[in-house]
Structure formats: C-alpha cells, structure tokens
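Report on one structure; see the data block that follows.
The other protein chains are all here in position, but one chain of the complex has been omitted.
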Amino acid sequence: MPETSVVFESGGRRLVGLLQTPFEGAVRERWLFAYPLFEERKSSQRVLVTMGRALAASGRAVLLFDYRGCGDSEGDFEAFSLPHWQADLQTAADWLAARFPHARPGILGLRLGATLAWREAARPEKPFDRVVLWSPVVNGQAYLVAELRRKVMKEMLTFGAGQSRRDDLVRKLQAGESVDFDGYAVSSSLFHDLAEWDSTPPFPSVPPEGAIIGLTPQARPDPALVRWAEAWQQAEGRCTLQFVAEPPFWSLIGLVPCTALIRTTRFWITGETG
Amino acid sequence: MTATEVPFAFSSSGLTLRGLLHRPDRPRDLGVLFLHGWSGNRLGPHRLFVHQARRLAAMGVFSLRFDFRGRGESEGETFSTSLEDMVTDTLCGLEAFQRETGLRRIVLVGICSGCKVAIGAAAQRPDLAGLALWSAEAMGPLRAPTQSVRKTLWALRAYARKLATLETWTKILTGRVQTRFVRKALMTDERPTLNEIRREAAWLDAFRSFQSPVLFVYGGNDPDTAAAARAYAAFCTRHGLMWEMHEIPEANHSFYSLRWSGEVMDRTERWIGLRVIRSDGESP
Partner (left out) sequence: MSDETLEARLKRLIVDRLFLQIPPSEIEDDKKLVQDYGVDSVSLFELVVGLEEEFGIRIEDREFHLRHFESVSALARFVRAKLDAASPAAPTASS
C-alpha cells in the first residue's frame, strides 16, 4: 500500500513522519501513532510500522512521526519535554485531519507514547473517537526508577558492577542539571515532568472508547492496568482490557514479530480476523 | 536540522528503502552512507547516526541514512533479510546517493553488523573513499572459534515461536525460509553456515586490496569485539591496508553514553578530515 515520508512543522521545528494509506478505496479511519521515548523508539519502530501496514490494508490511514528532538525530527532531545511532545501530537492530529477530514480519528500509543496519547485523547474536546494503549506507563516516578535501574544494570554488565547511584542521579536532576541516560541527555525539566506524571485513577476526563493491551509473561493481568481500565469504565468510557503474552519488545536489542499483539489490535480496531 | 534534511527513498531488489538525506549548506565532494546494525535502523543507537550526520553537514559533508530492507520504515520481510541482502541494499543506496548528489567520493560508516556489510560493499566498490567501522564484528575466517552469540537467546525465543506454526514449517519445507535461521534457533552455539563463511571470506579476500583509508573504533569494555579488533588489526597489517584503530576506554558495544558517542564522532570526523578530505587535496 502507498507509503509516503512526510515533513511538517510543530513549534517551529520540522518533524519527520511516515504516512501509510490504503491502496484503494476511501479512508474510513485515520490513526495517529504515538512512539515511545528514548531508545524504546528505535526498538519498537518495526512493530509499529507493521501494525500501521496492517491497518492500512484494512482501509485506514496511519501517521507515525517523531516528536521534536527525537528520531529524525529537528532539535536536541534535552531541549524538550512532555508538554512539547503532547503539543506535537496535537499538531500531527491536525495535519492528519486536514488530509482525511471525513475519517474517524483514532490514536494508538506505546509506553510513554500511550500515556501521551491518553492525555491527548482525554481532553474535554475528545479529539479522538478511539484510543489504543499498548502497555501505557502508569506512573512517571516508577518509570524513572525503572529506567535508572536499567542504567545501573547496563553498567553492571559493562563494568562488573553498577557505577551510578540512583540518589546521585536524582540529586543532579533535582538541582537542575542534565543527566546522561545511556546517550540521551535527560533534562531537569523532563525529570520533573515525569516525576509529576501519575495516571493512576480517578480520571477527571476520559476518552470515549478504547482498549488497553498489556504485554506480560503468560498474558498475566497487570493490576495497575486493571485499575486503569476499571476507572475508565467508571468514568463512563467504554474500555476493553486485554493481555497478550509478548516480550517487552520496546526494550529488546533483537527484532520480535509480536504477531499476537498485532493480531489482537487489528481485530479490536477493524473487527477483522485472518 | 536545517531545511536541507529531506526524506529520500530508493529501490533495491524491487523494494522501496527509506532514508534521510542531509545536504550541507557549503558542500564538499564527499558523502557518508550510514549502515546500521542487524536489528537497528537509520537512527543508529541513541540517534548516533543522526548526530553524526548533522555534525558532518557542518563540515560540508553530505550524509544518507537509510533503513535496510525489513527494518525501520523500509519495505521487505523482517525475518528473512540476510547480510547479502544488506550489501545489495548498500550498493543500490550508493548508486542512488551519487545519482542524486553528483558526488564522486563516498565513505561508508557502519556499526556492528553494518561493518560486515560495509566490507562486503567495498568488495564490489573499490572506488569508495574510505570505511569507518564502529564495533566491527569478526567475519569469515576472522571469526574466533569460541565466539559465543549474545543473540542466540533471542533467535531461540523469536524463531522457536515461529517454528510452532504450520505456516513457518511449510515455508521451511518449500525452501522459502533461510534455514540458517532455523539452525540458529535450534543450536546453543552460533556457527555460521558454510555458505556464509564462504561469502564473508570472499568479501574479505577482495578487501585485502582495498586502497582507501579504514578506521576501526571499538569500545574497551565490549566483550564481543575484543578478539575482532585483534583479528582485523592483524589482517590489515598483513595485507598492507591503510588503517588505524581507536579504542574508547570503558565504552560498551554501542557506545551508550554521551561521552563515548561524542568521542566516536570526534575520532571519525578527525579521520575524515585528515585521511579522506586531505587525501583528495582539499583542506579539511
């Protein structure tokens, strides 16, 4: 199906993306994909591109793009933070809407991209009819702790023991300094924005309809995502919760087909099997 | 990024491969083609290729970063791409790059498996202006006998699951799946197939007479490539190649820190300035 590299502006910066469209027929839905951050963007890309192709084959248009300071887009990573990237999602959504004004809008995000997608979709204007969240980050503090732990583990494998101390890194960030997260300069702003990010319920506003798909060993339920889905329902949104047994492909070095994830998502969005 | 970073696509084996072309404001007759690793994409690890390409543009050097088939945004099957396919993609990329820009001189910059691809491409393009090889894995007869695979576990995981489906077995039986993937998934030690060794040996054989400069950069704490560094050093010395090697102390395989990646880029730019640009009679 036709794919085109695209460039558009957000906040004065040029963003690079890929537009995937059906080979023929009208576009019934337009889907915006929200990439995760840091090296998760690199490791997850092929799965998201493949997901987009599956949707394009079913009459959907899909836009994948890089936020400011990320991927191929303009800017340095440390110059931006969550509010900029959420604004980039809005710009991208408008760009897609201008091209497919009669198509129903949806947004799909992975990890922090899913959390950004949630925040965008939950705005009072309800800019998206449907939302799909792949393993969304529930709590920014917990996410930061996990990333710092990963850093220490990488050091252990490189040097035999961890070298960074989490407390030292946090102290630096709190003092306004940037910290090196494995080649990404994490600014104090991003640290504070993440630390304040808490998607635990109750929610003041929710998207009208969506699916949370958690990737866990043996497809075991993740209690945090169960609570998220329940709160979504209680706030009168329609939410489907599913778990698939897939590895955390966004942090893997190798490539993983994620067939179950793509099949499950495609079925939820299109109602099509096979 | 300036207005001169533009999406760029080209064809290889009938597939559309996607990339980004960096055009400098004050161009020299020199371009760099970036070759990512086996499971990577055109960004390189932690955007290393993006940063390097932008710095090179400031030096007047064009860059093309692209996704190999089956990777990133490019067309193609993800799980049946081979090194030979990647060499084909590189050769097509080179042609497209030179056709688009009119450049005479191109340097290949590869990381990890991308270095094997660079050597394979150099076997057919001896006119290349140089190779910069970051964390080059040993290939062909240079492979250490006990080189254990860190990727085996993933091959086991990913491919073993694929093996469970009838469709996959059908593809194997009808020859539509490269059996080396099956073998890798079922064995605990990685041993290249005879064909792979022969192919890599042929590339190395041609590489013996490569006459342009070669730069190797390795991380001092990279357990995968310490033996490879020694093997390439011996190979290049034996065959009189114009080579140099730089080790970044304590760095790991993909140079996962701002300091290490900065040093990789500094070293590469210095080498380009001294060995590639100056050798063409230009001032760096």
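Here the chain labels run A and B in written order, and each chain numbers its own residues starting at 1.
We take it that a residue touches a chain if its C-beta (ideal position, glycine included) is under 8 Å from a C-beta of that chain, and two chains touch if they have at least 3 such contacts.
Bear in mind that the values here come from a model prediction, so they are computed numbers and not experimental data.
Visitor: Please identify which residue in A:K154, A:K172 or A:H192 touches the non-displayed chain.
Guide: Missing-chain contact among the listed residues: A:K154.
Visitor: On chain A, where is the contact patch with the chain that was removed from view?
Guide: Counting over the whole complex, chain A touches the hidden chain at residues 146, 149-150, 152-157, 160-162, 164-166, 217-218, 245-248, 251-253.
Here is the rule we go by: only the chains that are shown with their structure count from here on.
Visitor: Per the centroid of Cα atoms for each chain, what is the distance between chain A and chain B, given in Å?
Guide: Each chain's C-alpha centroid was found; their separation is 29 Å.
Visitor: Which chain B residues qualify as touching chain A in the complex?
Guide: 1, 3, 5-7, 9, 16, 18, 20, 39-43, 45-48, 50, 70-73, 78-79, 151, 154-155, 157-158, 161-162, 221, 250, 252, 255-261
Visitor: Which of the residues in chain A come into contact with chain B in the complex?
Guide: 3, 5-7, 13-14, 16, 18, 39, 41-42, 45-46, 49-50, 64, 70-75, 77, 154, 157-159, 180, 182-185, 247, 252-257
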